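Excluded from the complex is one protein chain; the other protein chains are retained at their positions.
This part shows subunit A:
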Amino acid sequence: MRKLYYLIYILPLAVLISCSKDLPTELAYENYVFSSTDEDGGNWTPILLSSGSEIMIAEPKETSSAEYQAELMEVKNAIASITSQQKENLKKWTNNPVIRWNEIALELIAKYNLIPGPNEDGSYTLPNPANPEGPPVFPFSHPPYASRALAYMSVAQFDGLISAWHYKYKYNRAAPYLQDLEINHAYEENPIPSYPSDGAVIASASAEILKVMFPLEVEYLNSKMSEHLESLLLSGENVQSDIDGGVKIGEEIAALALTRASTDGMKNAQTSKAVSDSIANAAYERFGWMWINQEAPQRPVGLTPLFGKVKMWSVPNVEAIRPPVPPTPGSPAYEEDVKILKGYLAEHSEEYRRIANFWQDGLGTYTPPGHWNEFANAFIVKNKLNTLRAARTMAYMNMAIMDAGISCWDAKYYYHYPRPIQTIEGFETIASTPNFPSYTSGHSVFSAAGAEVLAYIFPDEADKVRGWAKEAAISRVYGGIHWTFDATVGTTQGINAAQYSIDRAKIDGGDNF
């Protein structure tokens, strides 16, 4: 009996200890040796700038100058009194902070990806950029919003880094740790000139974009930026003037990107009820059906009916990739789909459930565009890309994803096709039905576009990522919220949309190595 009591006390203790998990809050990676330095990166074709030299920064002081020597001393002193927290920060930011800023964006997307609930009287209040505190708070970072925030941030990083590369190899100023051997270098050696700091370009471009996309997070983003800029100095890779040059580039390219954003049509995407009704009626006139929100209380306007009119990055004309008309409800092709959906629901398959949940990326998460950014982050580290190539990957992928989203939304509100819960009597779902028309599936289009760009940049992963995109597409059918043709046609649509970005990437100079 004593033995039994002993076991009673020991067993749970053992369980407690063995089960204590360190739950990851970011991608785990160490700083690394880049697979290339891309000396000609300053000649690559940017997205918004005419060339890498368009943004002007001052010519750096000679390394022999008193000013530069004083800056070296400042670095030395800072490193000499480094705190344990600052050491942690160095480890966290690494020498590829493109990933960390991407993760900050994903975190803010997840934080603000909350759909406003109804008011007491059953009405809904929409987030208002003029009054971001709300309630409800601004923004509601749904998938179109997320795709756009990520695209502008990545494009600003990429253009800013082309500019930085231009000056790095123009002035060829070596890093502080090479100037003074007493300066400790925190990271692996990469022979890339230090003026201007690429890290500072990434920090300031990212922070400036995100501050506008998430206006309530200005303080948080400023603190992240100062922490990062401080790390650049403490790493031994940059003096203050390297950082200042980078910040200047970051601010200028962010301003340019934000100018484009202010006139890209997004501010008109969420329409009035009158406009929304006229869009629905036009579809009804044209096809004889229309999507109707099934929530209670009913939402009067779907999500961003005019996102399909937002300015695209690489596709000249959204109608060029508009998919064909979906099956008419009641037609044999439609009825076949009803049977398939009912079959999935009845099957209670744990495998379908797993797939539906793995790809759900619903409210409160980083959205499907965010999921593909997470994949891209991992591939960037795996392939040891430098910051310029990392930003290039993200820029083309996120432009393609946003273009695909615009194309998807064009189809959604042009065809205004009903969701399964609207037309199948008594139908139930295991995923949450979103507040916009069914055809085509956003997950399918976003995912196919993301996968195509990743397949182009990382050809070894092509089969894998294309397989993921197909699974993401069908996951929505398993979830009960999409028709199979929403998924299959959406995949093709995403591939088509991405091709324009890939064609552009092929001639930007980045492939010439």
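Here is the rule we go by: a residue touches a chain if its C-beta (ideal position, glycine included) is under 8 Å from a C-beta of that chain, and two chains touch if they have at least 3 such contacts; residues count from 1.
Going forward, contacts and distances are computed from a predicted model.
Name of the non-displayed chain as stated in its UniProt record, restricted to "MetA-pathway of phenol degradation", "succinate dehydrogenase", "Branched-chain amino acid ABC transporter permease" or "Aspartyl/glutamyl-tRNA(Asn/Gln) amidotransferase subunit C": "MetA-pathway of phenol degradation".
Set against the missing chain, the residues A:48, A:82, A:114 or A:338 yield one that touches it, A:114. Touch with the chain omitted from the figure is made, among A:275, A:363 or A:462, by A:363.
Across the interface with the omitted chain, subunit A contributes residues 1, 8, 11-12, 15-16, 19, 21, 23-27, 103, 106-107, 110-111, 114-118, 135-136, 294-297, 345, 350, 353-354, 357-358, 360-361, 363-366, 370-371, 374, 421, 427-430, 432-433, 480.
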